[in-house]
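Heads up, one of the protein chains got dropped from this complex, but the rest are sitting where they should.
And now, subunit A:
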Amino acid sequence: MTATLQNAPAKGESVLRLRGVSKNFGAVSALTDIELDVKAGEVVALVGDNGAGKSTLVKVLAGVHQPSSGTIEFCGQQVTLDSPAKALDLGIATVFQDLALCENLDVVANLFLGHEMSPWALDEVAMEVRAWTLLRELAARIPSVREPIASLSGGQRQTVAIARSLLLNPRLIMLDEPTAALGVAQTAEVLNLIERVRDRGLGVIIISHNMEDVRAVADRIVVLRLGRNNGIFTPDSSNQELVSAITGATDNSVSRRAERKSHVQENQGGTV
């Protein structure tokens, strides 16, 4: 059940194009020859088991990690993302799994962190107005933007993190497990939010373990397994297909167990 697609201005144009991206941590290759395309006005879901490389891929795109090899094209131009600031400047916004908020600062300070208005004499009034407008647009229920983040609930923090990623008018927004900490109503709000963002013509990458959420908003589902591409699916492909792609249809704990059982039986058969 995909949401209705509206024709956003730059829809269909390629925003992000990854070719042969690999990332090694010492002897461990976390990502191997990853290919990924994201178009404007499209939601791409990245799914995979724990350790499949989803978060590593997001961190590479956010400029937190540098890839060991491969090329990244952003809006048709090859780019190197060597720092988070570079990625932000290009228009890649990220909502990290750990949200990356400063608990000692208030909501306004967090929203504008690193991009304050008038750096030599902070314009608190303009920033507060912009903060309220943004939070209104997201239908967010934050009691006060002048309280430190430490006083907010998990869902409210998630909203602040998403609002912050939208502040700089990015071309691509990545959400790492955006609904993991949320209640039923908040999850629905975030999914609505993702659709609204998509309809504005942004490219969206969403990581989730929740297949229901993924099916609800994704236009394409990209499966990663052990750091490699393991198939691209549409939201109407069956749960069975998806799960077998995620766990590895031919090699998973279930099949291994069956195999082991049969080996034992063979050996016993031989000795007797």
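We take it that contacts are C-beta pairs under 8 Å (C-beta built on N, C-alpha and C of every residue); 3 or more make two chains touch, one makes a residue touch a chain; residues count from 1.
Keep in mind that, in the parts below, contacts and distances are computed from a predicted model.
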| item | value |
| --- | --- |
| Omitted chain (choose from "Sporulation protein YqfC", "histidine kinase", "Xylose transport system permease protein XylH" or "Alkaline phosphatase D family protein") - UniProt protein name | "Xylose transport system permease protein XylH" |
| Candidate in contact with the missing chain, chosen from A:A109, A:L166, A:L191 or A:A216 | A:A109 |
| Among A:L81, A:V145, A:I162 or A:V204, residue touching the chain not depicted | A:V145 |
| Contacts of subunit A with the absent chain, listed as residue ranges | 62, 64, 83-85, 88-89, 94, 96, 99-105, 109, 113-116, 119-122, 124-126, 128-129, 132-133, 141-146, 148, 150-152, 164 |
